[in-house]
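Every protein chain except one is present and positioned as in the full complex.
Coming up: chain A.
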Amino acid sequence: MSGQAQRSIRCLVAKVGLDGHDRGAHVIARAFRDAGFEVVYSGLHKAPEEIVQAAVQEDVDVLGISILSGAHNTLVPKIMDGLAEYGAKEDTLVLVGGVIPEEDRPDLREQGVAAVFGPGTPIEETIEFVRENAPERR
């Protein structure tokens, strides 16, 4: 009615699993904020179901998962299944950041992960990717 629609890209930056390295997640959360996104940060050591709960309730456009423990092959599918259970899989842009071996990446893509950003990815590249690929909806 008033034509004042105020769209802001919402992101969940999630640390899943047992690794305690959150420097990267903090840097990403900051950079996303400075790019004008709304960022929900999960905190450390989250279980996949906690990530799903947060992603669904916060209705995020983007879910960025940071994994440095090497357990991505078990953790990511659990998160993707959880999202699907709540009908949130198709319109959430899921990104994975961290140390992900090249040979594991096609599998993650298959699961529905939109992109994998390894160490050394320029932060601008990630932001640009989000801007271009954040789901059009509502």
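Brief remarks on what is shown
To be clear about the criterion, a contact is a pair of C-beta atoms (placed from the backbone, for glycine too) under 8 Å apart; a residue touches a chain by one contact, two chains touch by 3 or more; residues count from 1.
Please note the rule applied: contacts and distances are computed from a predicted model.
A chain of this complex does not appear here, and its UniProt-recorded name among "ABC transmembrane type-1 domain-containing protein", "Methylmalonyl Co-A mutase-associated GTPase MeaB", "ABC transporter permease" or "Cox-type terminal oxidase subunit III" is "Methylmalonyl Co-A mutase-associated GTPase MeaB". When the omitted chain is restored, the residue from A:56, A:99 or A:123 that touches it is A:56.
Contact with the undisplayed chain is limited, among A:20, A:36, A:101 or A:119, to A:36. Interface residues of chain A facing the missing partner chain: 1-8, 10, 29-30, 32-43, 47, 49-50, 53-54, 56-59, 86-88, 90-91, 137-138.
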